[in-house]
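Following this message is one structure expressed as structure tokens.
With one protein chain held back, the other chains of the complex are shown just where they sit.
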Amino acid sequence: MPEIFIDGHRYEFEGEHKVLQFIQDLGKEVPFFCYHPSMTAPANCRQCMVKAGQYMKSRETGEYEVDENGDRVIRWFPKLQTSCNLMAADGMVILTQETDEQVKRAQKDNLELILINHPLDCPICDQAGECPLQIQTYKYGPEGSRFEVKKVHKPKRIQLGPRVVLDAERCINCTRCTRFTQEISKTHQLTITSRGDKNYPTTAPGREFDDPYSLNTVDICPVGALTSADFRFKARVWEMNQTPSIDITNGKGTNIDLWTRDNLILRVTPRFNADVNDHWMPDAGREAYKIFNENRISRPQQKLDGEKVLSSWNNAIATLSEQIEDTDNTKILVIASPHASVEENYALNKYTNLLGLNTPVFTPHIEEGTGDGFLLSDDVAPNTNGCRLLGFKELNKSGICKEIQKAELVLILNDNLVDRSVITADQLKNKFVAVFATNNSETSEVADLVIPITTAAEHAASYVNVDGRIQRTYRAKETKYTNRRIDLEMSEGRLDRYGTNFDNWVTEDNKIDCMPMWEIVNNLADATGIDINFRGGREIMDEIASSVSNFSGVSFAAMDEHAGIQLSIKKETSTSK
Amino acid sequence: MSTVDWKNYTPVLLPDIKDLHKIDVYTKNGGYKALKSVLTDKKKWEGPKAVIEEVKKANIRGRGGAGFNAGLKWSFMPPADGGPRYLACNGDESEPGTFKDRKIFEYNPHVFIEGALIAAYAMEITTIYVYIRGEYKTYIDMMEKAISDAYDKGYIGKNILGSTFSVDFYVHSGAGAYICGEETSMLESLEGKRGYPRVKPPFPAQKGLWGRPTTINNIETLSHVTGVINNGADWFSSIGAPTHPGPVLYGISGHVNNPGVYELPSGVPILDLIEVAGGMRNGKILKAIIPGGSSTPVLRADQLDGITMDSDSLRTVGSMLGTAGMVVMDEDTDMVDVLWRIAHFYHHESCGQCTPCREGTGWLEKILLKIKNGDGEVRDLDLLLDLTTQMEGRTICALADAAAWPVRFTINRFRDEFEARCKKKSHAVA
Partner (left out) sequence: MAYEFTKEDLQEIETIKAKYPEVMPATLPALWVAQRRFGHVEPEVQRLVAETLGLPEAHVHGVANFYTQYYKEKKGKHVLDVCTCLSCQLCGGYDILHHLEEKLGIKAGETTEDGTFTLNQVECLGACGYAPMLQVTNDKYVNHLTKEKADELVEKLKNGDELEYEQIKMPQHKNI
């Protein structure tokens, strides 16, 4: 097998590798800015310099040549090489900043040059704390500055488009943003303008950077030149904690991170998954943070004399179980939801099943024209395939309406059927409607009983995307009943770790009074005398895997290890575009 | 060292023939004979490879500045696969001090066209582009005319001179960017983009224009091919300096009485060349020269004894032949001003892709301006020298080197003058 020697260590490799990527994959480091694994390598920042050479092999024997001391003969490249566009070759010798003074010096020199025209306004820059320039300067940069002449001035605070703001003085001209619009989103909306040290990225004059993927440029900009108009100045990154999750606003199942501070989700960023979304996500999905923070249902609500009032949990559970007991089984309609996780749907189904009710029905949430052939599908629900794989009855709009007509008691799991015009409020009149929902909506408005459940940000549960991949979320945000200090799976940010409930930047207000669906099912079962005792998403998934063949082999551990698991789905039912 | 007999030389590239730019006059004077020979004389030329061998043997060292053997470069082209292959002729001519290729466009365009066609035949090229800097509008028009005449006469187009060889030939105008003279920047510009030089590898011979095999040669380099085919490699390599042979178009500018372009053999002694150009203006004393365009290291007058215009000789005193565009400076020349102006040029022309060049060229200029204005300190000189090491060899193309060298060598060779311009007080570097 071909071999490469990096800082004196020998590694074998197969296939084609860029040296920089290879070093990173080993868990080692070479500083860099312009390289991005999903785009072409222009090698323009010149930061990733290494010393490269080749052990000489004899043509006849194929053996390495040795000198009089028995050391292998190395032919060094005459110049330092940028490792981002250097291909690994058999017998290659690489020295990084760890072992070579010349490399160290070159990297330091380069940082000095990058910094001379940089504003150095980290204290007021959004990128600070997650800025490659800041980090690498700290690790590899010069101590002081020898620059005593005037800096170049460029436009600042330019609203490039509805969502992205540019500070051209901070730009280091890595061209990641322009390459993104050329190679990934293909809108070609950005270009570098001017020449030399006057260069900066821009749109065509009078045009907006309204690329539906524009915010990815903010993520990949290695400095604070591109910032999010929405997130700008909202929080310092070190105040937030970061939790992996899945985008629930579309069926594509883009992998994301949720960034929270004091139990508010402040931003959503894409998380790498080679099989789903690579490094990217649509701008649309980033708005989702609002779903988790705003307009939430907190505490159960009940209609009394046509008036919504807050109710206790005990009362809500009792009311619902009484309704179920008092209604003829055939008159109870259970509507499962492509907007709810596999576990939530399963829990509800198990309960209704044991009660002897009809199999839940569901209706996909398709919005024609949303799909773009990239990271958006027409299916805007995160778990349509999950409902299918659980064996629920798939109905179209008129099918649902027919079923509702027949029913006296309707249970709706988190699906805003009225809002999305599957049914009308009128059709629900004279029926007892109970919804398990995360946010207030027209649908919850007409319900007689509203039971607040957790969002994807508050529970660990799984979703099957349009391509049949099952992936899961983690708890990012506390509810009234959870506590990140004792929940080992919840991540802690600096404020979470070092703050106490008595610090003025921590409030209880952001914790919603809601429960995971399965705990509600536990309580309902208890009230009805059925034996159900779900412990959590992880255990429910184990149970599903052993009882529903479509899910065999699935577990949280397996999903975590493989960044999701591909299930087999019937392609024709897939709404992937 | 044998001296080159330049006094009895008669120009061949730009001979003293009236109206030679007209295709009829050119053919009357033996024009397009070389092309006809390679295309039709199968006894003499067994095929394209034979032409490459002859050109390689002639050792035409690239006249665009780097001095690479043209035939050797041609041999790097991969075997033809039926797809398009390109020859890009470099007529960007923007290095300060260089103004020779325009003379070919003006006075003998067909010697270049013929050379390019032979090159195309040798490398099995399908399309030739000649990239001419946009400022040369007049010469662009002249070239368009010459190419169109050659099409009309059947020297360009389908089945040239009844052979199986076909090629197209187009002019592409630049629009004001020195960097587009760098070969891969030129390819980007030809492709209609910002002239950002490409990272190598892949080299143009592998992936050039539109990802296809491409060779880039300077206009003068290609023009010499015609003579090599007509008169043989030995004829060419016997002219001038043995390791850097052939006629050279010397562009001489600055403080001489008769500046202009002179065609002479390579290896003319520098001091003689100044005499050829009429000697020093106003009877002044020579102070320094820049031998081959602004990026080549400056030489003090006292370094010039016995030094000739070829790469080997110039290397002995720490300079290069470059484009053979020699800039002559007299005793009144202010080297600080000159160096600042050169630094300004490279700062203005950096494409801005790579950090060391984008940032470094500006920093160099700003420090030099400070010194020029009398605000410099001696430590600034050392900072300048240090910066040159931070730029050199660290970038995608050689513009950063071209910007660094003049700074390093001018300061080193005229240090007293620079120090005298710096403020007397000078704190030690912290």
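Each chain carries a letter (A and B) given by its place in the written order, and its residues are counted from 1.
Convention: a contact is a pair of C-beta atoms (placed from the backbone, for glycine too) under 8 Å apart; a residue touches a chain by one contact, two chains touch by 3 or more.
Note that the structure is a prediction, hence the values are computed from the model and not measured.
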item	value
Chains shown that the absent chain touches, full complex	A, B
Residue among B:31, B:96, B:109 or B:269 touching the omitted chain	B:96
Listed residues B:260, B:279, B:318 or B:393, member touching the removed chain	B:260
Touch criterion as defined above, residue of B:61, B:172, B:198 or B:372 at the omitted chain	B:172
Sole contact to the chain not displayed, among B:252, B:301 or B:321	B:252
Selected from B:325, B:356 or B:376 as touching the chain missing from the view	B:325
Chain B residues that touch the omitted chain in the full complex	11, 14, 16-18, 20, 84, 93-99, 102-103, 106-107, 133-138, 168, 170, 172-178, 189-195, 210, 251-255, 258-263, 277, 290, 294, 325, 327, 329, 333, 337-338, 341-342, 345, 348-349, 351
Positions on chain A where the hidden chain makes contact	181, 187-195, 202-207
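Operating definition for what follows: only the chains that are shown with their structure count from here on.
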item	value
Approximate Å spacing (C-alpha centroids) for the pair chain A, chain B	54
Chain B-touching residues of chain A, taken from the complex the two chains share	41-47, 49, 78-80, 82, 85, 106, 109-110, 112-114, 116-117, 144, 146-147, 149-150, 152, 172-173, 191-192, 194-199
Touching residues (chain side chain B, partner chain A) in the complex	177, 194, 196, 199, 347-356, 358-363, 366-367, 370, 383, 389-390, 393-396, 430
